[in-house]
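Missing here is one protein chain; the remaining ones are kept as they sit in the complex.
Labels for the chains are A and B, by order of writing; each one numbers its residues from 1.
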Amino acid sequence: MEKLIVSPSPHVHSGDSVKKNMYGVIIALLPALAASFWFFGLGALIVTLTSIAACLLFEHLIQVYLFKRPSTISDGSAIVTGLLLAMNLPSNLPLGIIIIGAAVAIGIGKMSFGGLGQNPFNPALVGRVFLLISFPAQMTSWPTPIISRTAYLDATTGATPLSVVKGGLISGTPLSELMAQIPSYKDMLIGTMGGSLGEVAAIALLLGLAYLLIKKIITWHIPVSVVGSVIILAGIMHLADPEVYPSPTFHVLSGGLLLGAFFMATDYSSSPMANKGMLTYGVGIGVLTVLIRTFGSYPEGVSFAILIMNSFTPLINKYIKPKRFGEKPAIQKAYKN
Amino acid sequence: MLKTFSLGGIHPEENKLSADCEIEVLPLSPVVKVPISQHIGAPAQALVKKGDIVKTGQVIAKSSGFVSANIHSPVSGTVEKLEEVIDSSGYRRTAIIIKSEGDEWEEGIDRSPEIKREISSGKEEIIKRIAEAGIVGLGGATFPSHVKLSPPPGQKCELLIINGVECEPYLTGDHRLMLEKGEEVLIGVQLLMKALDVKRAIIGIENNKPDAIKHITNLSKDIEGISVQPLKVQYPQGGEKQLIEACIGRQVPSGKLPIEVGAVVHNVGTSYAIYEAIQKNKPLIERVVTVTGKSVKKPGNYLTRIGTPVSDLIEAAGGLPEDTGKVISGGPMMGKALSTVDVPVAKGTSGVLIMPDELSSRKPVQDCIRCAKCVSVCSMGLSPYLLMALSERAIWDSAEEEKVLDCIECGSCSYICPSSRPLLDYIRLGKSKVGQIVRSRTTQQQ
Partner (left out) sequence: MNVVLLTILTLVGLGVISAVVLYMASKKFYVFEDTRIDVVEEILPATNCGGCGFPGCRAFAEALVKADDISSMNCPVGSSATMAKVAEALGKVAGNAKPQVAVVRCNGTCEHRLKLNNYDGAISCAVAAALYGGETGCSYGCLGCGDCVEACKYDAMYMDEETGLPVIIEDKCIACGKCVEACPKNIIEMRNIGPKSRRIFVSCVNKDKGPVAKKSCEVACIGCNKCFKICPHDAITMADNLAYIDDDACKLCRKCVEVCPTFSIHELNFPPRKKKAEEEAAAVES
């Protein structure tokens, strides 16, 4: 026996680690990734690999040469960012643009604030929104699923359900006609529709969510409050005028709502800490998403909604504290037995 | 659905290795070291000096205030000296060193195994005798028991809660006590009920001890007012505030005592000690200590005299394994790591846990990733990540606003943290600093 080790309690640890959480997220994304390979084939593969490789490279370079600290690429967070960025891109995006997106995501979105745990905004979304504003044409051309499996840059493109509806409503077409032009809800659930890599297959995303919840990587608060508030707000609007406002089912299944609610809004460092705070934040995202989709000029608003609510996170953390023990009214029901 | 507390909580590996080991009596050690400060409050005053002959059960140090406790000689023999020895606090403190010769007991102590059932003492007498016998909370907090039995004026105790939870992993002393000395424990509970003048008592036991639940339920069937409450296994259910909420659904307000919601909590070990003190006139000179650990050859529960060196206990359990990295007094969640195995067993020593090397060292600390897991497991509803940051930066006024003083130091936050951050280390620091500030403020006001 050598010298005894002395340290303050507790003397046991759950064994949880940053790596486990990050790789857990990656595992949870695998179904959606597989779905994207199925629908977009070659393009999806190229975009995903490029994005992950670029994110790892930038993280390594910045950490080692700029910060002069040991490389942190093994903790998996850069892979998560790269994967999430890829999930948010169309499968026919040129390599150069993907690399620019990765540079912005890691460089500006994450490392400029000090790295993992310090970023106020979801890095992948920072990259995605940067690209959306800088390269609007490339970022809104969506390859048609399945037919474009073997193509990359020359893929056949089509519209997403959201852009069909948005465009149609602006030109004054009634909603019932527009709904006939978009894929059925069943197709939207499985993912046979235009869109970015990861957002199309709702069912795969749900599988991922189940994994995240079972492994306790995230809690239910944010996903449920985001989707729930979208359903409620869209539901009310739909009831008010079904010819102008699409149904809640359409809102939930189209665009990046589920991907955003499950994987992007739940990013650790840019979301609130307390349960009540998470619910507030989630409701904020849901409401903003519906508002942007309905009244904004972009057909899709999840990314913007999440980034906007990210900026409220410090404020939410300051004013919405966890429920403290002993805050129940002091004199409670008399004990009965 | 079993009852439990409402906020946070974790479920660490239980590892109750010694749950089936009957309580054994540990042979007397040739020399015992009895610290004069084994309880919360003022240290006792030594009554003996070098060369004095003492008998087992004789008072050797006297309580020096209301919140203090008598200390009795655990052996008979000669006082060798008063010396400063390292105790489980990690600091040198005065202890009475007694060389054991034979085992002659003080007169009037009933050592027979018969159970004395009829309760003849009155309320005042019970409290007085508990104080005389030097009984303190044996769950680990070591708060003098008589103080808890004297509610402040104007506050009325409605019911007694007995803590048979033993939520700390590894420890099994209370479990064995309930199984083997169940009847005595229940007489102790009745004595406590009489002292507190209450009609009801609830014994909270976690569901991982079905045998104890069954046994105590059977025994208490015919006793009016006592009931057993099985609880869902969840750490830190043994915390006073958590246990009260789990049993009766009332939350003790911040900074207040359990009496605020009409409850008083005592441990099963304490009730057993109270039975012995009142019915058998035997002061607190021994307790059940669990010696355990994955590398220990013969984990077990030992009835140990106070002052016995921890090394003797380890010997009894098969010796200190080669690969020992850490020796802990108490459980793995709240126990104290010992710097040497010469530390004597004190009233609050509920167990000796031996951790092999590979489980002893902490993992390297990483940056906070703000995953909020510490917030979600905190059973007091605090924000551990924030409290740690405030303590590290010495921002005490904000730490006070964030209720750092509410922390019960259960360690769930450090346990769960994926970045292995020393959350509780710093929160404890903040707690003591803020505590000082608050105390100096109140003295200034007076």
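As a convention for this text, a contact is a pair of C-beta atoms (placed from the backbone, for glycine too) under 8 Å apart; a residue touches a chain by one contact, two chains touch by 3 or more.
Note that the coordinates shown come from a computational prediction; the quantities given were computed from them, not determined experimentally.
Chemist: Using the touch definition from the header, name the shown chains in contact with the chain that isn't displayed.
Modeler: Hidden chain, whole complex, touched shown chains: A, B.
Chemist: Out of B:I86, B:I162, B:L231 or B:M334, point to the residue that touches the absent chain in the complete complex.
Modeler: B:I86
Chemist: Based on the whole complex, identify which of B:S150, B:N218 or B:S432 touches the chain you can't see.
Modeler: Once the missing chain is taken into account, the touching residue is B:S432.
Chemist: Check each of B:S150, B:N218 or B:S361 against the chain that is not shown and name the one that touches it.
Modeler: Of the listed residues, the one touching the omitted chain is B:S361.
Chemist: Would you write out the residues of chain B that touch the absent chain, in ascending order?
Modeler: Touch with the absent chain occurs at residues 84, 86, 89-92, 336, 339-340, 360-362, 365, 392, 422, 425-426, 428-429, 432.
Chemist: For chain A, which residues reach the chain that was dropped from this view?
Modeler: Against the missing chain, chain A presents residues 3-8.
Note that only the chains that are shown with their structure count from here on.
Chemist: How far is the middle of chain A from the middle of chain B, if each middle is the mean of its Cα atoms, in Å?
Modeler: Roughly 48 Å separates the two chain centres.
Chemist: Which residues of chain B touch chain A in their complex?
Modeler: 7, 10, 12-13, 90, 158-159, 169, 200, 227, 241, 245, 248-254, 256, 260-262, 320-328, 330, 332-341, 353, 355, 359-363, 366-373, 375-376, 378-383, 385-386, 402-403, 406, 409, 411-412, 414-420, 422, 424-425, 428
Chemist: Using the touch rule from the top, collect the residues of chain A that touch chain B in their complex.
Modeler: 1, 4-14, 16-18, 20-21, 115-118, 216, 219, 268-269, 271-275, 278, 321-328, 330, 332-333, 335, 337
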